[in-house]
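Notes for the one structure printed next.
Only one protein chain is missing; all other protein chains are in place.
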């Protein structure tokens, strides 16, 4: 079978991981990545010996890359012509401009959560609405929090139906290494309802969602608490059993030593995962309680890597590599090694 | 009228503020405070010229205080004999031992949230169950989070009835100046349901409460989100109107510049409040949303000072200074200057 | 004696404290303060009942203040006409523009460390070069770190002579309540030599100074380590004795409980100082060591309030209220209550 050719625009926190994710898919080929400047990530690519070809998104800045000794294989426009589909992980707003280039060459593209919904034909989630993405030219993925949140909500929704959710997002304010944003000794609240709740309703319009978001001065993962009203009442044991079946949800406990978001980052590093990344959300078994007939629980969102699997799913949908949701997500999981841990557990 | 004589055991974060609070009550007299060592707070008391007499809780350590030049007026036992009622703000567990001393001299005492419930005859909250404290010998106050939370829940409960609440506590992990505890770049989750939810049900047994607590590495105030099911449905406007009437709840907004817990601390400092303290909880008008028929909103708990008013209420109840809940809390508020801001607002 | 009339432009972190400081000086009169918007600090001024008259720096934005219910007494131009001297604590760069207004009305003005040196006739420090400020029209104060640092260096320089200093500034990255800047789990280094070393040499040109600055994610005070080469060798005991004589240096120790910058903030709050402010720098007796013939030690800079005394000194110099350095700084100290603690110690 001919491999699907993929390019990545924007080699930052998400772009690097998308490139690595594509490189792991046995039925895809990573043609190259594009960026504009000799950032630390681009310098690291060079120190690694250029495992991926680099294209320049701003030809007029090619000299900066050359001055830093970074080999450049061409322009973003060159890259676009060589691929079947682009994953656009550029800064918010840039993707909308790049879209014109993708359209010029009649290529498909997948945009990330930072872009406006209007950039895409379909707002996509691998598990929740895979079918909608089939054959679409332009897809937009949900942001990291929404992606992880929908995994958990969709998981229960498919079992017993979900009527409404009220979420509290305890958000990491920056990624490790960020110097352009940060909070010091402060919690910051945002206007409610949070966009994640609204985004969830775009993907799952039959669910009523609202929520409050609070930024916290940490870097290793968001924690979300969810108060969920189900159509059919659910015991905590039943809920845990359903969550446990989901390949992209990892059940953890305080007793094992998972005390918070930093434990999960530590664990992923100790697992030897590249960059200490984790694709699965974690769900604390200790957090699952009943609130009357409702269910309440807490999940952890590893913000840097959580969207990678759903992006792979999106390629599968857009390129119609698989028409079945389970077949597609299972292939993504297999190539990314998701769920492998369950065999050892 | 003869003033009620009050002593404070433990001159730490809470003890100092209790002493200041009592000193402001026109119908109470602060006889003295007790502590065991020349802590920074005790050294500050001395640098201020000993506005409060200091008694030593551990006579065998009196030399440490003397060596630091701290004048000592006697022992804790001496202090107990001089007062009508003791406010015990010692470290968790010490209060239970001090209770024997208080009982020996047949004195009343009020314990803080860190002690076990069994130490007291009544688990008390000024607004929610004032009547239960009337004439009791030993009362225990709710902890800072529970105290602030109950203000908001009781406020709505008295208007339209509250059936259940599901809370998410985004907890500050240490107070400013704490070096004996702390978190660095980590969120920490605890076993659910949180004790605050259980404590709420002890005070308000007709409400079903559960919750999840997450520690965050900040020092200036907890933020709690609350999903509340009321007996009678409530609009966000009605809810805000009810909250706005409560003397110990301050309605704030992002537009005014209250972006989070640190803004409230900044504001209290700019107000000239001693230590930058605030007695009121804050409630963000921007956070009040509907979740189906339920209400969701967020409050801020200034952990160092929030329990002071309810402690003053507790003295009033235990000493039967006022029999009416509103009369008692109003007097406390008047002496502490709570609600004064509303005249200017 | 006729009091010197003072106005303050910019009612932010520094401006508020300048206003409070002037209000405490028995021989000065605070005419009013100016700002542009209903910030939290301005709202707090209103809640306090407008102890200071507020003037608007941007008349076109007067409506914003009115909408927030803030009474306005006139424009910045009105204020300037009423005063003898302005303290300009506006955002960096604004002072240079305001200078034209001050010049128009032939008024003196004192600018803060954020302005360019060119804004002023004299770069000023109360202890190190008081005489240079006598009668000057436009003075610029050193920034918070440099102000505190020069206190310590000048103290020793006047005793035994200082040849050179190499400083390491461990800088707090934001003030309590700041949401517009911050670092999360990161240290940030700046290009050496740091501007504080260069500024020190402008004030004390006979000293060779260099240094490295590292930002840290905390809010309560900078810590500076200083490696100092003196002309005449000094024992640690002699150094401590000299530092101990300086009214604006507070000797502290780990044994007393001063474990770091947060202990000092806690102590200042417990002292009842408005906003928990401290005017003195602290110097750890435990930190004073010899490096060969050089001296090494660490000081704490309470960044929000440390420059207030030197600003009062600057008014005294510019207005020629006192011609003698010691007489002037002693009066400032007396009115601000600096050194009072030494009597109790």
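Each chain gets a letter, A, B and C, in the order it is written, and its residues are counted from 1.
Note that a contact is a pair of C-beta atoms (placed from the backbone, for glycine too) under 8 Å apart; a residue touches a chain by one contact, two chains touch by 3 or more.
Please read all numbers here as calculations on a predicted model, not as lab measurements.
Trainee: Just one of C:119, C:141, C:223 or C:268 touches the chain that is missing; which is it?
Mentor: Residue touching the chain left out of view: C:223.
Trainee: Could you tell me which of C:37, C:96, C:212 or C:240 touches the chain that is not displayed?
Mentor: C:212
Trainee: Which residue among C:39, C:137 or C:168 touches the omitted chain?
Mentor: From the options C:39, C:137 or C:168, the contact with the absent chain belongs to C:168.
Trainee: Going by the contact rule already stated, which one of B:27, B:78, B:163 or B:178 would touch the omitted chain in the full complex?
Mentor: If we include the chain that is not displayed, B:178 is the one touching it.
Trainee: I need the residue numbers on chain A that touch the omitted chain, in ascending order.
Mentor: Against the left-out chain, chain A lists 16, 38-41, 43-49, 68-69, 176-179, 184-185, 220, 256-260, 262-263, 265-267, 269-272, 274-276, 341, 344-345.
Trainee: What chain B residues would touch the chain not displayed?
Mentor: 173-174, 176-179, 181-186, 188, 217-219
Trainee: In the complete complex, the non-displayed chain touches which residues of chain C?
Mentor: 163-166, 168, 170, 172, 185-193, 208, 210-212, 214-221, 223, 225, 227, 229, 254, 259-262, 284, 286-292, 294, 296-298
Throughout what follows, only the chains that are shown with their structure count from here on.
Trainee: Averaging each chain's C-alpha atoms to get its centre, pick out the one most distant from chain C.
Mentor: A
Trainee: Measure off the straight-line distance from the CA centroid of chain B to the CA centroid of chain C, and report it in whole Å.
Mentor: Their C-alpha centroids are separated by 35 Å.
Trainee: Distance-wise, how many Å sit between the C-alpha centres of chain A and chain B, to the nearest whole number?
Mentor: The computed centroid separation for chain A versus chain B comes out at 42 Å.
Trainee: Mark out which residues of chain C touch at least two other chains, giving numbers and ranges.
Mentor: 176-179, 184-185
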